[in-house]
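Dropping the structure in here first, questions after.
As you look at this complex, bear in mind that one protein chain is not there, while each of the others sits in place.
A and B are the chain letters, set down in written order, and residue numbers restart from 1 in every chain.
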Amino acid sequence: MTTRWFGAPVQRVEDDRLLRGHGRFTDDIDEGALECCFVRSPYAHARIVSINADAARAVPGVVAVYTAADLPFGGVDLPLLIPHPNLTHGRTQRCLASERVRYAGEAVVFLVAESRYIAEDAAELVEVEYEQLPVVITPEVALEAAHLVHDDVPGNVAAEMLQQKGDVDAALKAAPHRKHLRLRFERGAASPMEGRAVWARWSASERRLLVYDSTQSPTSIRGGLAVLFGLPESSVEVIAPDVGGGFGPKIMLFYPDELLVPFAAMQLGRPVKWTEDRQEHFTAVNQERGQVHEVEVGFDDEGHVRALSDDFIHDAGAYTPYGIILPIISAAQLPGPYRISNYRVRFRDLYTNAVPTSPYRGAGRPHACFVMERTLDAIAAELGIERVEVRRRNLIQPDEFPYDVGVGWQDGNTVVYDSGNYPELLDRALQKLGPKPAGDQVGMGIGIYVEGTGVGPYEGAHVQVLVSGKVVAATGIPSQGQAHATVWAQVVADELGVDVADVEVTGGDTRRFPWGVGTFASRGAVTAGNAMHVAARMVADKARQIASDHLEAAPEDLELVGGRVSVKGSPDRGIPLGAVAVLSNPVRYAFGGGTEAATQFAARPRPGPPLQDGEQPGLEATGYYSPPGSTWASGCHAAYVRVDPKTFRLEILKYVVVHDCGRVINPLVLQGQIEGGVAQGIGGAFYERLAYDADGQLRNASFMEFLMPYATEIPPIEIDHIETPSPLNPLGVKGAGEAGVIPVGAVLASAIEDALHVPITEMPLSPLKLYEALLSS
Amino acid sequence: MRVNGSEHPAPRDARRLLSDHLRHDLGLTGTHVGCEHGVCGCCTVLLDGAPVRSCLMLAVQAEGHDVTTIEGLARDGAPLHPVQQAFHECHGLQCGFCTPGFVVSVVGLLARHPHPTEQEIEEGISGNLCRCTGYASIRRAVTRAAELSR
Partner (left out) sequence: MKPPPFEYHAPTSVEEACSLLASLEDAKVLAGGQSLIPLLNFRLARPQHLVDINHVTGLDRISEKDGGVAVQALVRQSAVEDSELVARVCPLLRDAVRLVAHRVIRNRGTVCGSIAHADPASELPAVLLALGGSVTAVSVKGKRVIHSQELFKGVFETSLRPEELLTEAWFPASPQPFAIHEESRRHGDFALAGAVRAGDRLALFGVAPTPVLAERRDPTQGLEPSADLEATPDFRLHLVRVLTERVFAA
């Protein structure tokens, strides 16, 4: 394959309209839409005694008020997306609660009005009588099971899973040293700048439903809506237009509004729109990260890990719509780049009276990495060996791939690393980090991680050459800023020998491509990227086939270069791709240059009908890619920090990243992904937290108190790459979307511990926590 | 009020936020709404040339003032404004939701400091949140924008 575009820092094709303010986000779509708001539970756990919405219904401008009793699907449990045999007590919420609310923010009443202002006025008039119930908040409290989140879930345990590789008990017993650690990671929030939003229009005459949704998976939304409303899928179209960041929670479905907005549009015969505000984003959008780990590690005098046993509890929140993917990932990713021959991991997934959890960028990995790296630091401290050295001694070596970790993965397979070079990552990172700056309270931190990316089951792509010679391509997955339109264009342009500017990509629009899974789990480049490659190659083959008749040359002697199909070595003997597109359709009706060019090549008579068996009109193809297993990206982060010994303000003096995601499609885009990921990691490690009180109230549900970093809090990040191509897919790529965030907590914990000489056992940190840790040590 | 050079009547409803008025009454949806409490900066517009939060102003308060939104920086079909061009060149945007607020803020910053120091850049962009880029590319874009503006 020619690699003209693949690997080049191509500037984004998405930028122009976004920079001019011509982006099209869901809330930008109006068309006279009614606007909505919710009445949400103010209590984390309560029984609903009564709901009276009469006064709200009477407000001028209010068009409809729905309670569960008003919905034909009011008694239906929302779907459990990923069932698992170990999820013995999976529970999901209903669209609107009518009997019980299990988190503050759970939707109870849905109001539709002429404007959001009126809807909010009316919502204040809805009277809901609650009888408060005991609240279960934090996984530790859930484990005590003094109170239950669900009456029929004993011990609050949604799921339990135990996995073992080797003989952990024997190895622990035989190990010269043992260490126990208790490590805690609090909840965090993705907080994309655009909250969630849904717009819907029902066309009664055509019986068609059109939905715009700020989602990471429009294809799944479409499938669900079709079933719920009893429509053929072809009557439902779902589009994720420009989406203002996702980072995980927008892959969750169905949020109640995703059903209620289309339902109201069908009922009321007018377009309906709901746009989440920031306050409700904090209390009604899925969160992540809450885990508590109890680690027992056995190691020898040289710091080699002989056995690792981890028993952790995971904060599921009030429901398990997303199954147990998060703790499964944590369990699987905990050993990371290290050779752990004897590994046992048990988790219990526990219900709490808080917003449900589902993946947020990193998805189970930042906590797993934190636990593993804290454990290695503890070993180093115990033995008096350099932290870097302990890591080096335990790393899986480049000649050990494919490497079987021996535990289960989220796709049902076991974890088998496809390729990598972990010692090289470490060496390069140290080299980049350089010598430690002078000064007191300066600490060094380091962390290495592995990330399973590119999970299946599949994605598809459609690629078509138009008679103009331009190319259109579409895939089911939407972009939330990852520059899909640019990088898919690079992949397609290489196969078709056209300029990247001549390829127009659409993602996340079921009108253009109806099948697919979604944008999550760092899977876009692997799944949709390879699907684009497959489809584009099919188109190229077809172009060669069609052109061969007209150029009187064998297809294998033809090449696609410069927007033409021509005979290798004789560029004059060629035909523009647009002309091939004209020839591909026996009805030649096209306007323009393509037709004129094609007429020079009168169709050669051949026996049989114009379109012969197996032939299809159009220079187009639909291709799919279904990965045989995950691709395993990896990286090493290292940092120097300084902590003010009196105010405990954190200053990150230097932060370096060495990253491996296989072959790089676009280094500019990749750099942006890493830089952004690290910034989110820094936010989650030192600034942001979700502060629930014992009553289950989130006490900092605003950007004033949920401290997302500004530019002033984020240092420059120095980035380097190595490339160990994945042997599993044609492009040799691995995912990169989540990489930046994963080890940041581990690195900063290590660095701050080194700077202040206080044990760091939890995330996130803050000046207050450091002050108190120092006082108590 | 004058918005991007054209006169518009004020809304009838006094409580309507300027951000909502621009977006939903005037159709200028490039101004985004990210928090409605003045922290994120997505809704930043120029009021008489200085960046302000349009979610922290009532639309009626803009009467008699000049409002410039992202749509007012470069006319359709015209080349990008130097700040927009710099964001493009430096990959200073990903999802694009915070972008109009950043671009407008940087226009305001460069009006005050045509040759900004590192610290002036830092402070100039520190009133806007971005969840995608980690700010590094935005810093680079400001430096580039200053070059392009010369």
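Structure notes:
Operating definition for what follows: a residue touches a chain if its C-beta (ideal position, glycine included) is under 8 Å from a C-beta of that chain, and two chains touch if they have at least 3 such contacts.
Bear in mind the structure is a predicted one, so any value in this text is a computation, not a measurement.
When the missing chain is restored to the complex, the residue among B:V3, B:V52, B:V103 or B:C130 that touches it is B:V52.
One of B:T29, B:T69, B:Q84 or B:S105 touches the chain omitted from the figure, and that residue is B:S105.
Across the interface with the omitted chain, chain A contributes residues 116-117, 120-121, 124, 277-279, 646-647, 649, 687, 689, 691, 699-700, 702, 704-705, 707, 709-710, 712-713, 766-768, 771-772. One chain of the complex is left out; on chain B, the residues touching it are 14-15, 17, 20, 36-38, 41, 44, 47, 50-53, 55-58, 60-61, 105, 108-109, 123-124, 126-128.
To be clear about the criterion, only the chains that are shown with their structure count from here on.
Spacing of chain A relative to chain B, judged by their CA centroids, is 28 angstrom.
Here chain B touches chain A in the complex through residues 13, 15-16, 23-24, 27-37, 39-40, 42, 69-71, 73-74, 76, 80, 84, 87-89, 91, 93-100, 103, 122-123, 125-139, going by the rule given at the top. Residues of chain A that touch chain B in their complex: 11-12, 14-16, 18-25, 27-28, 30, 117, 190-195, 242-245, 247, 277-278, 480-483, 668-669, 671-672, 675-680, 702-704, 708, 710-712, 714, 716-717, 740.
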